[in-house]
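Every protein chain of the complex appears in place save one, which is left out.
What follows is subunit A.
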């Protein structure tokens, strides 16, 4: 009894501390700005997709909720921010907050539907919700512009200071800043008792209620948070491109996101970021050569990952680190 009370929590507390490698990682976006000044639009896209991927990582990688319709929240966030900006409320941060609130509400409501079933039912329900939103956005042409996309957005300067310029400098720093802040929040979250209880639920859902963790409440909370993150990512996309295409809600976007997360390694925040960087760079380089070949190799890559390298880039790095550690 005494032993249990004086359980050593130090390793868990240590995991929360920032390591040098992580600090080095966050120098990459700064370096990228100076190395690729002509590709800022692509870099901004990477930052936004990384945030989107982070949101899926929270619900899939940590809590183990499979979703084939995460684009629903991304798209809803994009339309929320887009519509606000198109109707005269163009302050970017206000748009982000509004998008986060709207998507969090949808996430909270749908979380109850998602939690009802097992894996397969969850896949179908998330897919169904996303497809319904897609159809709604497609048909409400008077509000969303339908297949033509939402136009006429007027986004004001960030904090009233930094105007969105033609070269995408402001857009880039804005996206990176939002990504960094939300990443820190997510990092705090997964190392908190709440995050640990999510891991516990993923690993053994039968045991968690026995030690007093309300499983459904926790899952629905993290689903809501994931939804809000995705909504913010969508809002960022809308604000930086000043345009919302119907494609933000498409099935392809959800499927591609799953792929990115698995490529990077789910269940690790840096896996989500690394996966996005690798995927988007490869996409940019290869699809210039031939779009069809790109899709073929994408599929082949996915098959190989599932069969042979289930833990993605992060797993590879970890093994590499372990191998190096042995050699020393």
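The rule is short, and it goes like this: a contact is a pair of C-beta atoms (placed from the backbone, for glycine too) under 8 Å apart; a residue touches a chain by one contact, two chains touch by 3 or more; residues count from 1.
The rule is simple: contacts and distances are computed from a predicted model.
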item	value
Listed names "Cytochrome c oxidase subunit 1", "Protein-methionine-sulfoxide reductase heme-binding subunit MsrQ", "Hydrogenase-4 component E" or "Amino acid/amide ABC transporter membrane protein 1, HAAT family", with the criterion being the UniProt name of the chain not displayed	"Amino acid/amide ABC transporter membrane protein 1, HAAT family"
From A:97, A:196, A:215 or A:301, residue that would touch the chain that is not displayed	A:301
Contact set of subunit A toward the excluded chain (per top definition)	60, 66, 68, 113, 116-121, 123-125, 127-129, 131-132, 135-136, 138-139, 251-252, 255, 258-259, 262, 292-296, 298-303, 305-307, 310
